[in-house]
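All protein chains of the complex are present and in place, except for one that has been dropped.
Labels for the chains are A, B, C, D, E, F and G, by order of writing; each one numbers its residues from 1.
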Amino acid sequence: MPEIIDQIFVLLKHWLMGYVPSLLKPVVSAILSVVPVLLAFPLLFAITTVLERKGLGRMQNRYGPNRVGPFGFLQPMADGIKSLTKEDIIPRTADHLVHLLAPVVIVIASFLVYAVLPIGRNMVIANLNAGVLFFFAVGSMVELSVFMAGWSSRSKYSLLGAMRAIAQMISYEIPLVLASIVVIMAAGSLSTVTIVNLQATYTGIFPHWYVFTPWGLTGFIIFMIAATAESNRCPFDLPEGESEIIAGYYIEYSGFKFALFFLGEYLGMFATSAMAITLFLGGWAAPFSFLTWIPSYVWFFAKLLALICAFIWIRGTLPRLRMDQLMNFAWKFMLPLSLINIFAAGVWHYMPAGASRWLVVTLVIAVACVLLSRGLRRNQWFHVRTYRFAS
Amino acid sequence: MDEQLKSELRRQGVVATSLQELYNWGRKSSLWPLNFGLACCAIEMIATTMARYDLARFGAEVFRPSPRQADLMIVAGTVTKKMAPQVVRLYNQMPEPKYVISMGACAISGGPFKQGYNVLKGIDRYIPVDVYIPGCPPRPEALIDAFLMLQKKIDEQYLTGPTRPRHLNADMPSEFIVPEFGEHDLVPTQNRDVWQVPLVNISNAGKNESGSD
Amino acid sequence: MLGQGILKGLAETARNFFGSYINKDRLTTVQFPEERLPQIEATRDFPFLVYDGTDWDQGMRCVSCQICEKECPPKCIYIVKSADKKPDATGKPQFYPARFDIDISVCMSCQICVEVCPFDAIKMDVDFELSTTDRFGGLLLNKQQLAKSNEYYNKIHPTEAAAVDAALADERAKADAKLRQAAEAKAAAAAAPPTPPAEKTVVQ
Amino acid sequence: MSPLSGYLLLSALLFSIGLAGALTRRNAILVLIGIELMLNAANLNFIAFWRYGPNPAALTGVMFTIFSISVAAAEAAVGLSIILAVYRHSKSINLDAMNSMKG
Amino acid sequence: MTNHPYLPILVLLIGGAGFAIGPLALAWIWAKKFSPQKSGPSKNAVYECGLESKGDAWIKFKPGYYLYAIIFLIFDVEAVFLLPFAVAFGGFTPTQAIDMLVFLLLLVAGLVWACQKKILSWI
Amino acid sequence: MTISFFIIAAITIVGTAAAMSLKNLVHCVLSLTLGLVGLALLFLLLGAQFVGFTQILVYVGAVAILAVFAIMMTRSAEPMTNLPPASFRLSGVLIAATVFAVLAWAISSATRSLPSQSSQPEVSVNQIGVALMHQFVLPLEVIGVLLTAALVGAAILAMDETGASR
Amino acid sequence: MSVLTESTIALSSGPVTDPGASQLLEVSMGPQHPSTHGVFRMDVSLDGEQVVKLKPVFGYLHRNHEKIAENESYLGCMPYTDRLDYICSITNNWAYALAVETLAGIKVPERAEYLRVITGELTRLQNHASLVGFLMQDMGASGTPLMYAFREREKILDLFEALTGARMMCNYMRFGGCRVDAPAGWLQQAQKVIDAFPKFLDEFESLLRTNEILMARTQGVGRVSKELAINAGLTGPMARASGVNYDLRKVDSYGIYDRFSFRVPLGEFGDVYDRYMIRLLEMRESLEILKQAMREIPAGPIMDPGTKIRGFRPKAGEAYGRIEAPKGELGFYLISDGTGNPYRFRVRPPSLINLTVLEDMCLGRNVADIVIILGSVDIVLGEVDR
Partner (left out) sequence: MNLEAIKSEIEANVPGCRLEIIPNTSPSAQHSLLVDSAHAFTVASFLRDGASVRLDYCSNVTGIDWPLKEISTKTKVKKLVDGVEKDVDEIVKTQTGGYLEAVYHLYSMEQRQGPVILRMRTEDRTDRVHLPSLTPLWRSADFQEREAFDLFGIIFDGHPDLRRLLMWEGFVDHPMRRDYVDPDDYEYEPTAHDEVLKRAKEHQAAEGGL
């Protein structure tokens, strides 16, 4: 029975496919596998915006939206209707076509990456041989669309925001890729499906998630930090740093185009989180073998939601970094650390299983961490100060 | 209408409501103010968004720093003549539909400072104001009250027909003259299309008159 | 260690987050239109005119001395003094304001009018829900709109109003005594013309 | 027309477009882009030949393309940097202006 | 038509594009039908904190951004080589891994050089 | 020769042709990106998945960014007004057209001698990796050196004179 | 003899940049900008993101305070002072009352002095609390610190409302005392708030005192040397963060400040972090003062019986009265010509003068730094532009 529930969508699709003339089969099958993604993630976006506003509210001793619809959950709908009916302003000096294309491209790019994300057992749109590479390749299109948005608006703030955004995104893309290399080394495949399948096995009750190794943990942390930066989330939300450059690259966007940027950004955040789950947290695999009766997609979304909550939590707490610190952190800490992590993963591979390799690898990473954070602090040595008082 | 609509939405989802209701509901439930404060009243405006009063409950905590994404301009504070062109320009740069709440005595009429040479005697000289909140500063509750009043006002608007609001009517302007700095004063000192005031009945004013009118 | 401070901060927000579900202190929101903060006695918003008794026009305490008009810093009070006199609550003939307007679109709620009024005729209201869509119609309060009963005053500022009432009663008693005296005097010297009621001096 | 010749023709066309661009435009960045385009046209040839060639298992075409892409990337980096450096001197990225610098 | 592996991706692409363009079209229809677009010289001017924007935004930027882009490009290419290596890593001998290490170290040397030259310091 | 080939080819040609003829440099780069994406799709069509994605990753993700940055550095975002004289352009186009004609002739004449059919080759990333570390180790190292040299060289060139002394 | 070298006085020139290297981006930040704390504007020239020139532009909230006051009675000026630094109306009242008292030689009764100290220090608490909140907001924390700060501020505002009737515009002090006495139970209520305040400070500090991001962003940013601080007339926490030991509560001991024992925290580096920390520490000292004042407050009258509030006509002459407002030295310079209106009414606003060094602090820094530097100055436009 659990298997049936687990596979219910797959079975449903098969059953539906039975009624489709064979000529149309590939198309219909593709549509059937795409439509759930096109529905689920925008819905998740809607839910997340409310959750975020409510969660932040709770952290700040208030309720957050609770009037619009039950518990405020119709808020995104209202926002959507409002955006839809809002006037669309394009600045006179703007580059109209590029201005229009930018939000479209960002949404497309954000959606495309979901093609390789397995959201459940046997539930993936396309099991590509080079899935992870596809993810990064398509993901990098976002940078271009951000540039398009910032540049075409022809406003100083938007351009500044776009330049910031691109600089930040390209800086964190490298650690993002390098952090995932360790998993690929262990899995021996670029296919996300294979990677998850490998993690969905258990020793005793414990699964083989890559996060449960020293290099996996390091990789996961690097990946998550880089993902935060990639999706412009606090504390890396400099491109739209309200207090500095007002709204960043989408400063001139109104109406639904603005909403599309929002959508794109959140979809990007979900996608990178989902990728982190896929690579390090076992994708749709249950955390304990005795919990496998819970459907795989539930696990996937549960993990995703947990990561989203972490994002919200961090957003509610931290101030944002400065650009130079951000860049230093990427290039002088994250990048070397992820390289060392690859090295550590290599060492792990060549050492015999046992406590010794745990020790050695952990040591390598720890030493690297300490040294690098030293180096980082040398640029700007900060400390908790004590103060004197005038008599 | 408001309560009714809400329960309607809750019960049957959105399909059951008419386009106009849906439109009004969407607009009024998602009023994003422009992140824009001028003076003391702005502090009370901020206080309104803070934990104690929590404007967010109405879905209005999304203070957008850019006018392009804002629906509501809360003119909170004294509009000086030096600032007036900027305020008008910001208002102009907001996309329709847009609303203005004039918060505090200063924004309505210049308030305590109206005798000043650099103080604009009310922002409604240049842009149309939807709701006025008297007070100096108005309490946060008063702002919420005005907010609800604005929501009510939106709720009563028609989508079509001759009484439809300004933004749905192609003949009505959506941007207003941005005054310029003159040698002594702003030029022009008011926008006649926006600012229509009852004339003082000079013959009567100042004379004895029953207060019970 | 790098990150310690960040973790501490995260713990703090988490505490507030979960606390908001159990601890009232951590969820300070007052859901305004339905819930209201307890009325603080001293609160002031806009002035109103106190009247005694039931007839707002007759019982109005204001004697149109125009001190408040002069002292109001932004000059938002507009008074037209009556030509005739009418008896006040004590029956003493007084001037009354033929017209008394306060432009609350200008008023800065400074309470100076209240402070300077020698007759306890003008007091501060607590009503703040005065938002309007009509600037000229809605924000110029005339005499009638301004008039609120003494009971209302007692309701919103009990302590202060009690003191005022006591003082007024005192004065009234004095005035009554005087009147009685005068009446007695009148009775005693029936031929003598009645003395006009003593004009009350303005005391700060 | 066999698939291979289709690809080859396309590649030739791309090459010519790149060439035309490099020849007709005076903007240094565009010229560089044209050159990149020609390189890419060559890559297409490699892949097409690998795909339809006699020995697809050898992977040479694929490997060659990968290397070619990397070299092209490096070339783009250096080329654009040169343009920047020249621009700093001549305040122009117009090739004519750069030429006139020589004297 | 064969069951091509990229077909679902194509459908996703179309779907995504529809997701973006659909509402935009809807908004456009709404604007046509009910809420007329009203543009004007002041409304369609570039936003700059309420002031009139002076000067052009399209100016010549600092080379700092460009330097980052170069390093990014180089490391991106490096990642391209690293990926197939990582996939096939399981079958390699330590010598081959060391070959890769040498490759990486070369690039790291470049990075260290850039660090030393203060290329990697913002501002 | 499937429909997909023609569609993708059209995209590629339109993109690249636009890249070479538009006035605004940023537009050029954006359409070049489109063309290169088309090229990547062609690679995919040819079964070289890895190469196709690499193409997108490197060209769209990095080279395009580099190019737009270079444009922003040189203040050439404005549409170019002073196009070269028509005769100059004509001659360039003519040369290109001639080259194309020659190539096309060569290709069509050689078609018969070309191998025309083979089975769809299966190339997995794994194979590439193995090949890379077995047959292509030396090129790999050379590329490493090249990339490092390019990094250093490009950085030196792009730095300001003042910047270098910082 | 001169300790000041010219270089400390002249604007320090920005880092050398080749003018041809890149074009400067001329941006105006403000008047509508999320983090200019009102309608302040800075015309900034950016090289990339680095500031090479910064000119503050004032006057967007110039409400002609001084001119209006010339036509108001001495009493009528009082509510206007509320609206100067609208976050701390009570200290403004105090400074003005002090100036008039100096001008006319009025004595203030004991209890009124205590009430002034209590309300004044409460004002300092809420000002500093909201300032650190705003500073964090400028730094990009999505509201949480600000919300916490305002949560505490609301408690203090409740106290103000219970005492004076208004949350912000208290209009509480009068020359010769205070307008009203504390109502029954007010002092106990205040005591409660004061007792609970350290908890908030602890919470706030654990949220953000040792936060690495905060330290990295604020330490070493916007430094002002001690010499420059003195020469540029910086006062208040700004000056003390630069190590200038100048607290008017100690220097002038106006009112009854000599009765309380409290310490003056001094910074060492004069950077944003110091300014932030000085404020946190000052809040603790204010709590000390409050505790002592709450303990010692006597009963008695709250107004000098000899002072006529309405129709007040001081003798011709002039006076400068100043207090240590939360933002620095707030002075009122009054000239009387013997009539009922001040002949000249001048406000010496601390935040305007603290802004003198804004450009020095910002040159060579990043856009993101300007924002927090400005935030750390603690300006209120009502006072800057008046």
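The rule is simple: a residue touches a chain if its C-beta (ideal position, glycine included) is under 8 Å from a C-beta of that chain, and two chains touch if they have at least 3 such contacts.
Values in this document were obtained by computation on a predicted structure and should not be read as measured data.
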item: Hidden-chain contact residue, picked from the options G:231, G:292 or G:307; value: G:231
item: Residue touching the undisplayed chain, where the options are C:27, C:76 or C:124; value: C:76
item: Residue touching the undisplayed chain, where the options are C:106, C:130, C:146 or C:161; value: C:106
item: Among G:110, G:288 or G:318, residue touching the chain not depicted; value: G:318
item: Contact set of subunit B toward the excluded chain (per top definition); value: 82, 109, 115, 117-118, 121, 125, 181-186, 189-190, 195, 197-203, 205-206
item: For subunit G, the residues touching the chain missing from this view; value: 1-2, 4, 9, 11, 58-59, 62, 64, 66-67, 70, 102-105, 228, 230-235, 244, 246, 251, 314-320, 322, 329, 331, 333, 335-336, 344, 346, 348, 352-353, 355-357, 385
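We take it that only the chains that are shown with their structure count from here on.
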item: Mean-CA-position distance for subunit G and subunit D (Å); value: 63
item: Between subunit F and subunit A, distance of the C-alpha-averaged centres to the nearest whole Å; value: 29
item: For subunit A, residues contacting two or more additional chains; value: 59-63, 83-89, 128, 130, 133, 136, 151, 156-157, 163, 166, 170, 173, 188-190, 242, 246, 251-252, 255, 316-318, 323-324
item: Multi-partner residues of subunit C (at least 2 other chains); value: 2, 6, 9, 12-13, 16, 28-29, 31, 73, 108-110
item: In the complex, subunit F residues that touch subunit E; value: 44, 50, 54, 57-58, 61-63, 65-66, 69-70, 72-75, 77-78, 124-130, 132-134, 137, 140-141, 143-145, 147-148, 150-152, 154-155, 158-160, 163-164, 166
item: For the subunit D and subunit F complex, residues of the former touching the latter; value: 1-10, 12-21, 23-27, 29-30, 33-34, 36-37, 40, 43-44, 47-48, 50-54, 56-57, 59, 62-63, 65-67, 69-78, 80-85, 87-88, 93-94
item: Subunit E residues within the subunit F interface of the complex; value: 6, 58-67, 69-74, 76-81, 83-89, 91-92, 96, 99-100, 102-104, 106-107, 109-110, 113-114, 117-119, 121
